[in-house]
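The structure under discussion appears below in the form of structure tokens.
Here the complex is missing one protein chain, while the rest keep their positions.
Chain naming follows the written order as A, B and C, and within any one chain the residues start at number 1.
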Amino acid sequence: MKVTYFPGCTLKNKAKDLDRYARECAEILGITLEEAENWQCCGGVFTTAGDEIATKLSSVRVLKAAKEKGEALVTVCSACHNVVKQTNYAMQNDRSFADKVNRYMADEEPYNGETQIYHYLELLRDVVGFDKLREKVVNPLKGKKIGAYYGCLLLRPGKVMGLDDPENPTVMEELIRALGAEPVVFANRNECCGGYVFAENPELAKKKSTAVLSNAKANGADMVITACPLCKYNLQKSASDVPVVYFTELLAEALGVKESCNE
Amino acid sequence: MQVKEFKPLIVAFCCNWCSYAGADLAGNNRADYPADVKIIRLPCSCRVNPMFILKAFQKGADGVILCGCLPGDCHYTSGNYYTRRRMAMLFSMLDFLGIERERTRVEWVSAAEGAKFAATMNDFVATVKALGENKRLEDLRCKK
Amino acid sequence: MNKKMLAEEIIRISGTDPKKCMKCGKCSGSCPAYDDMEYHPHQFVSMIINGNVDPLMVSESVYSCLTCFACAERCPRGVEPAKLIEAVRLFKLREKGKNRMSAEDVSAFCDADMPQQAIVSAFRKYAK
Partner (left out) sequence: MQRIGVFVCWCGSNIAGTVDVKQVAKALENEPGVVYSTDYQYMCSQAGQDMIVNAVKEHRLTGIVVCSCSPRMHEQTFRKTAAKAGLNPYMVEIANIREQCSWVHKDMIVGTEKAIILGKAAVAKVNLNAPLTPGESPVTKRALVIGGGIAGIQTALDIADAGFEVDIVEKKPTIGGKMAQLDKTFPTLDCAACILTPKMVDVAQHEKIRVFSFSEVSEVSGFVGNFEVTIKKKARYVKEDICTGCGACVDKCPVKKVPNEFNLGMDNRKAIYIPFAQAVPKVATIDPNACNMLKAGKCGVCSKVCTAGAIDYTQKDELVTEKYGAIVVATGFEPISMEKFDEYAYSQSKDVITSLEFERLTNAAGPTQGKLLRPSDLKHPEKIVFVQCVGSRCASCAEKGKEYCSKICCMYTAKHAMLTRDKYPDTDVTVFYIDVRTPGKNFDEFYRRATEDYGVKYIKGMVGKIVPEGDKLHVQGSDLIANEQVHIDADLVVLAAAIEPDKSARPLATMLTASMDTNDFFTEAHPKLRPVESPTAGVFLSGACQGPKDIPETVSQAGAAAAKVIGLLAKDKLLGNPCVASSDENMCNGCSSCANVCPYGAITYEDKEFRMPDRTIQVRRIAKVNPAVCQGCGCCTVTCPSGAMDLRGFTNSQIMAEVDAICK
């Protein structure tokens, strides 16, 4: 299966790990991530205001590109995923917004939110299936106790994202289990890491990140995984010593391709 | 030549449980409204076949008003919801036929709303008066 | 623009209806940035309903909101305070010369590990 892949700015730069492992593992699982041509930055944050058009156009372009190829669109970065999915939802449900966007783009065929979007985790769960993934694991992560940190962007707003139960998500826990490790559920897994506020108020970001990791540690996690580069950044700056890695790194390790990826 | 004042002919269909009782209450309270309004009592507003309304127009009525219980208060639970939908259909049909939609009205009047009944009738009669005689649908053969 | 119009404009931009609020306080019970805000999520909602927007326009609170959407997700009435806060912030930023951050500021908080996404997000939040 071939899908259109939207890596986003960070995965080309500071979060190369997230990108490299994701592509390699997808191949093993029978999915080719074909990078969208001429993609532009998603914008980082979805502006909820209905009258903001310009900041959402780059997302519409990549969605449209996937539609033209007749493929689903896959993202790995939580932020990209949030922005693209929310934009698509607005294109489907907010008539006046969609009209304005289509008029602005002035293409022949209007876009009305037809593209199917998967987060990489959804791809694993809904397309590959965790049972099949389990079969492909060559290096089960036995004995590791891993906490899954979702943050906000993957889950909220729940109605729009539809990725999982926003208060009790399970997709990463299932992934951890499929890779042979033991998931550690902790309540702060969907609490904010501090987000972009670190730029102005690093203390606040640090406080929030510390609360997340200390809760994970108190519940017995040796390690925390995330899908978001900003979360990872904030968490690593916190006062806690719990290691934070991208979920794709864990996946690559279990599938036995971590070394080859780094060559 | 003396111009005779236009007295519109208004047919009001009222459900027995709410709006007819509301009309009675208007009477009890001596709330005035024009004598142009003639009420026909029905068990429920949903008993009104759109045919009745068209028939009234054909026979020379200048306005038809249909009154039922407030939504949610129908004596038969859901009758007025059907009325509401049927009348929405009828309105679009009247639009299509070119009959001014102001000549037909649906109002919800409860048994406690005598004053509202009278006010509604005053308003409706004034509206129909302003529109003038109904000539589009009336059948001259039906006129005396 | 008078107070009432300002409040109405903010409500329009936000796309939510603050009148649905039943004053339960779950937004402020959920907010992770509560202690760093002068006005708290529930106050945003009630002040906007009452047309009392001026204090919000000059408050730093809009920049403390993490836009984590916990309040919006948990609000039992679908008021989504985060969207109202966002609307006030946008309203401020859209005024001429009201950008809070410029490219020159980036170097002040930038470090070697910082993901690009962080800078992009910060720009979206602090500048138009």
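A few remarks follow.
Convention: a contact is a pair of C-beta atoms (placed from the backbone, for glycine too) under 8 Å apart; a residue touches a chain by one contact, two chains touch by 3 or more.
Note that this is a predicted model, so its numbers are computed, not measured.
Although it is not drawn here, the omitted chain touches the following shown chains in the complete assembly: A, B, C. Contact with the chain that does not appear here is found for just one residue of A:82, A:188, A:210 or A:238, A:188. Among B:56, B:94 or B:125, the one in contact with the hidden chain is B:56. Summary of contacts with the chain left out: across C:7, C:47, C:62 or C:75, the touching residue is C:75. The omitted chain makes contact with subunit B at the following residues, 9, 11, 16, 20-21, 23-24, 26-28, 30-33, 35, 38-44, 46-52, 55-56, 59-61, 73, 75-79, 82, 86, 118, 142, 144.
Although one chain is not displayed, its contacts with subunit C can still be listed: residues 20, 22-31, 34-35, 40, 42-43, 70-71, 74-78. The omitted chain makes contact with subunit A at the following residues, 158-159, 165, 167-168, 185-188, 191, 214-215, 218-219.
Keep this in mind: only the chains that are shown with their structure count from here on.
Contact topology of the protein chains: irregular, matching none of line, ring, star or complete.
Among the chains in view, C has its Cα centre nearest the centre of the complete protein Cα set. If you average the Cα atoms of subunit B and of subunit C, the two centres end up 51 Å apart. Subunit C has no residue in contact with two or more other chains. Within subunit B, contacts with two or more other chains are made by no residue at all. Against subunit C, in their complex, subunit A makes its touches with residues 8-10, 13-15, 41, 43-45, 47-52, 55, 77, 79, 152, 155-158, 166-167, 191-192, 194-202, 204, 208, 229-230, 232-233, 236. Considering their complex, residues 12-15, 32-33, 36, 63-64, 66-70, 72-73, 80, 82-83, 86-87, 90, 101, 109, 113-118, 120-126 of subunit C touch subunit A.
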